[in-house]
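Working notes for the structure below.
Apart from one protein chain that is not included, each protein chain of the complex appears where it belongs.
Going by the order they are written in, the chains are A, B and C; count residues from 1 in each one.
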Amino acid sequence: MKLNIHASSSYELSADTFTLLMVEPALVGPAHRVREENLVTTPTPFSELWTDTFGNPQRRLLAPAGPFRYDFKATIETEPNREIPDDAAEHPPKDIPADAMVYTLPSRYCQSDLLSRVALDEFGGLPPGGRRVKAIAAWLYQHVEYRYGTTDSMTSAYDTVTQRAGVCRDFAHLTIAFCRALGIPARYVSGYCLGLDPPDFHGYAQAYLGGAWYNVDSTFQGVRRALVPIAVGRDAADVAMTTFFGAGTFREQTVEVREAGGGASGG
Amino acid sequence: MKLNIHASSSYELSADTFTLLMVEPALVGPAHRVREENLVTTPTPFSELWTDTFGNPQRRLLAPAGPFRYDFKATIETEPNREIPDDAAEHPPKDIPADAMVYTLPSRYCQSDLLSRVALDEFGGLPPGGRRVKAIAAWLYQHVEYRYGTTDSMTSAYDTVTQRAGVCRDFAHLTIAFCRALGIPARYVSGYCLGLDPPDFHGYAQAYLGGAWYNVDSTFQGVRRALVPIAVGRDAADVAMTTFFGAGTFREQTVEVREAGGGASGG
Amino acid sequence: MKLNIHASSSYELSADTFTLLMVEPALVGPAHRVREENLVTTPTPFSELWTDTFGNPQRRLLAPAGPFRYDFKATIETEPNREIPDDAAEHPPKDIPADAMVYTLPSRYCQSDLLSRVALDEFGGLPPGGRRVKAIAAWLYQHVEYRYGTTDSMTSAYDTVTQRAGVCRDFAHLTIAFCRALGIPARYVSGYCLGLDPPDFHGYAQAYLGGAWYNVDSTFQGVRRALVPIAVGRDAADVAMTTFFGAGTFREQTVEVREAGGGASGG
Partner (left out) sequence: MKLNIHASSSYELSADTFTLLMVEPALVGPAHRVREENLVTTPTPFSELWTDTFGNPQRRLLAPAGPFRYDFKATIETEPNREIPDDAAEHPPKDIPADAMVYTLPSRYCQSDLLSRVALDEFGGLPPGGRRVKAIAAWLYQHVEYRYGTTDSMTSAYDTVTQRAGVCRDFAHLTIAFCRALGIPARYVSGYCLGLDPPDFHGYAQAYLGGAWYNVDSTFQGVRRALVPIAVGRDAADVAMTTFFGAGTFREQTVEVREAGGGASGG
């Protein structure tokens, strides 16, 4: 499937500001092949591309005071998002690779240690594997209300399991915390989603089953047609799209994900 | 039913210490009639009996430095504890009396405001009334593990709903928070319980239904034979059996509740 | 001092709604004498005046579906707000009256048990008395930023002591929690304040010293000229100005407090 992606945001910076940008799809490989990609910042300072602890490319630049804007356009060839097979296996700990092990541990917004009993109580009796992870996603979809304005950047899985309302970030955090509490490596992904309404950046989970990372989007009943990762991390703290080390005022943002050739499906 | 109650505790106080004692059954009325009652403190200072904000008699005394002990014995004529009738009615707010209204509000250990959605999600679909309150108690009994050492005096319903382990105090707090979140007045009771194993003071909830306060003990499947209230309040913060305003070391405690005439049933 | 008070709010109710109103000044006595008082609700249902657990008069009414508005006007003769005397005495526990004792205990938004050590660390070394309570208020004024939008109705003293931003309600809760942690009875007051900018209902603390309740408003440096209490309670949970038991939409609110005869000092 070929996707045309367009993301842009503009800000007003009160001083020269060191800035991290993560808007370019990462983990590009067989599943996600970039055909064309164009990132323009206005004004256009020198930028460096580094790699963070979780393997994400991170653009570092010094944005000058005044209006600042980035504009990212890409054409991506992506495999359609797969449903998790019912029999995708949970790994015994000895078979979890070293670089996935960190995703079994609790993190700022995914306190899997505190959610251990509730996870076992709700999902411990289910047979392990893909079906169980889908049961977690279905539980979230049923019991948590998607609602803007009920949470903020400090809300964590420990809150959401009780307060039962939130946005994509909160759904992902609780999904991840439940998986980790059951011993399933799970991580946070920021990415582009085809068909998201209203269009925006998206946050979702990935669970490690049968030797692969599967997408888990508990804000949606069914299977998203396409999800393109930008960055992965332990939770949303690790994958901010833009980080300004200084005072900036957000002006506006546009995110568009369209199927190329296809007509209507802009989201 | 006639009960013989015996409770005693001993302490070592490092200075003359103002002390509040609440070990004498309160709310004595048709359901609980005191036949004999004897409270001895050693040494025996002058004490005053006051009434607190929630109507509980509270003994105030100045305990001298050194060993301090109270010994309380009573014979109580009590009505057997009733099961909540399935059709005991929840009151519309306009029919909740002024002195029960305070028991609809959140408190230190029963944050019903934070548990509003989880309560509605789990119990909002059930028909209101006694059956619903019993469903709450059954949920607690099934989903929360009774286990010493998993909680402390700072644990609240907000913790227990997720951590799902605790002692009688924690069961009562979560039961109360769920009831209040549904608009049902609910309060905390410290009391004496026939058949408690191991014997101890007990904490449980009361819900206001059909014009009466009904006992709800979610640590037990079925109906306790007898529960005798010592004090009621919004949560455990309000009904401490002993409060020392100073440094004291706990030595030992005995609580016995036996059915008079009956033989073995000491708890 | 003579004050003219005018408070009104309007709502749109989607159904007949049982409603509690607390806007009329309570604790009226030598310090606050009502000269004229007029409460009009539109439409005008039958209402009852009850007294809550904390002694506040509470108006109960059934507001019909549709637009609902209350309009309260009063002329109050009030003693000017007193500064706490430096030597106002903290009471040893034995001298705290029974009805003040409940204000030494932790509550939903004033978790004095959790703040015990920080209170002792910051204020335990100061000589007890009025000067210490004023030091608490000064600490709040210096270390907590008054800022709308940083907190919500679930924010508690445990949050504010670290997050250090909030509105009058948050200042009052932390002030109260510190006082209680030191053994000083402290309660929450909703009331009318002369000179508040922008004008609004106000929330502040009262501490019990030298046999009297003193106002503590840590949002203000200096001494408010006049504070007229509407209701007191353990924290903001107990003193809501309006409680709708049903779905209502807030439309608008006006609060005016002016010195009668005086010219400009509308707040």
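One rule holds for everything that comes next: a contact is a pair of C-beta atoms (placed from the backbone, for glycine too) under 8 Å apart; a residue touches a chain by one contact, two chains touch by 3 or more.
Here the structure is a predicted model, which means the values were calculated and not measured.
Colleague: So which shown chains sit in contact with the chain we cannot see?
Modeller: The chain that is not shown touches these displayed chains: A, C.
Colleague: For the full complex, which residue in C:8, C:41, C:75 or C:163 touches the chain that was left out?
Modeller: Per the contact definition at the top, the residue touching the missing chain is C:163.
Colleague: Check each of C:1, C:39, C:114 or C:135 against the chain that is not shown and name the one that touches it.
Modeller: For the chain that is not drawn, the touching residue is C:114.
Colleague: Considering the complete complex, identify which of A:105, A:138, A:223 or A:247 is in touch with the unshown chain.
Modeller: Answer from the full complex: A:105 touches the omitted chain.
Colleague: Which residue from A:60, A:73, A:131 or A:225 sits in contact with the chain not drawn here?
Modeller: A:60
Colleague: Need a quick check: the contact residues on chain A for the chain that isn't drawn.
Modeller: Interface with the chain not displayed, on the chain A side: 18, 20, 50-54, 58, 60, 62, 92-94, 98-99, 101-102, 105-108, 111, 113-114, 153-154, 183, 237-238, 245.
Colleague: Considering the whole complex, not just the chains shown, which residues of chain C touch the missing one?
Modeller: Where chain C meets the chain not shown: residues 114-115, 117-118, 121, 143, 145, 158, 161-165.
The rule we apply is simple: only the chains that are shown with their structure count from here on.
Colleague: With chains as vertices joined when they touch, what's the shape: line, ring, star, complete or other?
Modeller: Contact map by chain: line.
Colleague: From the C-alpha centre of chain A to that of chain C, how far is it in Å?
Modeller: 44
Colleague: Taking the mean of the C-alpha atoms as each chain's centre, how many Å separate chain A from chain B?
Modeller: Roughly 47 Å, centre to centre.
Colleague: Give the residues of chain C touching no fewer than two other chains, as numbers and ranges.
Modeller: In chain C, nothing touches at least two other chains.
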